[in-house]
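Supplied in structure tokens, the structure appears directly below.
Of the protein chains in this complex, one is absent; all others appear in place.
Coming up: chain A.
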Amino acid sequence: MLTALHFAIIAPFIAAVFVPFLYKKFSYIHTGWFVLAVPTLLFLYFLQYLPITANKQTVTAVADWVPSLGIHFTAHVDGLGLLFALLITGIGMLVVLYSIYYLSKEKEALYNFYTFLLMFMGAMLGVVLSDNLIVLYTFWEITSLSSFLLISYWYEREKSRYGALKSMLITVMGGFAMLVGFVMLYSMTGTFSIQEIIASANDITSHNLFIPAMLVILLGAFTKSAQFPFHIWLPDAMEAPTPVSAYLHSATMVKAGIYLVARLSPVFAISGEWLWLVAGFGLTTLFWGSFSAVRQTDLKGILAFSTVSQLGMILSMLGVGAAAIHFDSMEDNLYVGATTAALFHLINHATFKGSLFMMVGIVDHETGTRDIRRLGGLMTVMPITFTIAVIGSFSMAGLPPFNGFLSKEMFFTAMVDITSFHLFNIDNIGIVFPVVAWIASIFTFIYSMMLVFKTFTGKMQPEKLDTKPHEAPFGMLLSPIVLISLVIVFGFFPNILSYSVIEPAMASILPSLLGEGEQFYVDIYFWHGWTIELFMTMGVIGIGTLLYLSLRKWVAMYQVFPDSLTLNHVYDQTVVGVERMSSRLTGSYMTGFIRDYLLYIFSFFAAALVFVLFNKNAFSIQADLAPISVYEVILAIVLVSTAFVVMFTKSRLKAIIGLGVLGYTIALFFVIFRAPDLALTQLIIETVSVALFLLCFYHLPHISKELEKVRFRLGNLIISIAVGVTVTLIGITANSSRLFESISGFFPEASYDEAGGKNMVNVILVDFRGFDTLLEILVLGIAAIGIYTMIKLRLAGRNEL
């Protein structure tokens, strides 16, 4: 049964349907104002779950979808799901508000934008609130699809299309891999329900499929969260309008991968591979992202790589947090803190990165460029934007007193603590963790400073800007101001969220650690003594400042890497190569002649069937065939002779009439064999198709005889005989081998009892197998549209010429 919770998930989809109407009807009001209501109401709706999850209770609502395969639309709200749902709707609210001022209602196709945005919002809610893996996967791919549409929103730009295609190819590839992993999980546990899989996690750790399933699921998560080496799509996705970047790349889509890792941690975290892979890829991405960000000159490019890097950081904390699960309780368990840090940073990242994206959007909007080589000195003209940039960037760099400082300290703590974990060789080579984390943080510091000082200080060069810079309107500033206030609030009162949001989410990630009535100890505080983490931060600030000031001297080092060695180059080459190969392959068999296609179909049909049936020894021929009546002989003679007429006639009219006669004769056979439905259908189909033939009679080319060489005819003869023999053999076999009780007795009774119909053909069509019929009429509809567009569009094209 669908509940309010289900409707909350699909509400954005329903709202999306109305967007074009609202756009048309109320063209004088910005469509965004209507759309704003959706995330606002949903945010308020999800808030009411806070007290429930804070008490460690979960809400589950099941609606059957494909019950026979164990696929249910199960909505499950627990701490982790709720945290993400609040992020999605909360940030969504601010992003929609911002977009109202960012996108002009005169110049932009707003109906597209908001339809896609709502689709995306609904899909993300579905991902984080579904308990069923298949449903999760479905929503997951809708996020890929809708983000593709959003990134290519300005589709007339080549770069937008390129970026959209890239993001889709990479994330969908990962999604497919993930689906394989889900099926493996199903075959190990016999259920698609995540909660049930978690419950049986201990039984599957030694299963053969455990590691493969983990690898392919991680592939899905890594591609989605832009982990190295799959991060290359994220910078190109920056071609999207800035509200989209702020939404997809700070708060939602890229965090779907993180959500998945967190969600499945209880299943996989017991194995050492999980810890190494998640933490390893996370740290690599953290370093590579921050390292690459420094060379960027586009503000959004810097933010893109910074997102890549921060996602790596969150992921590495989740990976390290897996160490916690090797303890039975929370006593002396140092590693729980890593999970706290991951969740805290997840929230912090959404706040400061969201506001930074909006800040960059404002700069872009008001100056016409995002290139830091052209910008500078905006501090005096855009003081509010400057303040936002300073707070956001300083938080990102991990400077006190902002929330980024707190989570960065916790991150360092986690990385330092992992070196004392005596499992999986981490105590030997674990020192790499804090070292990489520290170096990456220095680069993070550098690009954060670039973001502020290159844009807002120095000399303003108005001649290089497209428009005269001025402060943004208040409405546009509102959303980033709200986010930046949160940065400060979470900085000064970090424990606001501790037990309402973070602790319940931890309980979902590390369920095995909690006993009845227990809870995690979450206490985030500024001053933690003269610890190693504090010295690390001081080092970051000191060395970072030195490196930033001498940036010009060492930035040339980035030129060392040749272009042909970059991952982007590899991606481009692969895409071009695959395209070339597939077009060559298609070109070789798509000849455009229908007889060639029939040739493939018939030879495949005959060869495959004969091979399989012979191999299985399935042919059986018994002599006790039914007696042949006089009518049947007459009809058969008519059938065969008209077939010959069709083949050998030189006139197309005769051929068409011959085909009609063939069809009618078959209809008569149906009458004799007491299949009135089929006979009726066949009769009308024949009538209509003969009429169709006559309609297009004028346009058909003349039957040309010179094509039909002897070789061609011989080949046709062989194939037609093979098909005929195969069909005959199958017919006789079907008649001779009665392996099962015939169901002909079952259907008439079942049709009457269960569906109240006496015509079992019709009952099967509409009652028992209605879904087949539905899809069939869908196919019919697609065929009609196909024919329509083929003929009409071809005509239109010709007219243009």
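The definition used in the following text is that contacts are C-beta pairs under 8 Å (C-beta built on N, C-alpha and C of every residue); 3 or more make two chains touch, one makes a residue touch a chain; residues count from 1.
The criterion applied here is as follows: contacts and distances are computed from a predicted model.
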> From the names "Nucleotidyltransferase", "Hydrogenase expression/formation protein HypE", "Multisubunit sodium/proton antiporter, MrpB subunit" or "Fumarate hydratase", which one matches the UniProt record for the unseen chain?
Replying inline: "Multisubunit sodium/proton antiporter, MrpB subunit"
> Looking at the whole complex, which of A:P67, A:G529 or A:G592 touches the chain that is not displayed?
Replying inline: A:P67
>> If I consider the whole complex, including the chain that's not displayed, which of A:T419, A:T649 or A:T681 touches that chain?
In response: A:T681
> Among A:L567, A:A691 or A:A734, which residue is in touch with the absent chain?
Replying inline: A:A691
> In the whole complex, what residues of chain A lie against the chain that is missing from view?
Replying inline: 1-2, 63-65, 67, 676-677, 680-681, 684-685, 687-688, 691-692, 694-696, 699, 755-759, 761-763, 765-767, 770-771, 773-774, 777-778, 780-781, 783-785, 787-788, 791-792, 795
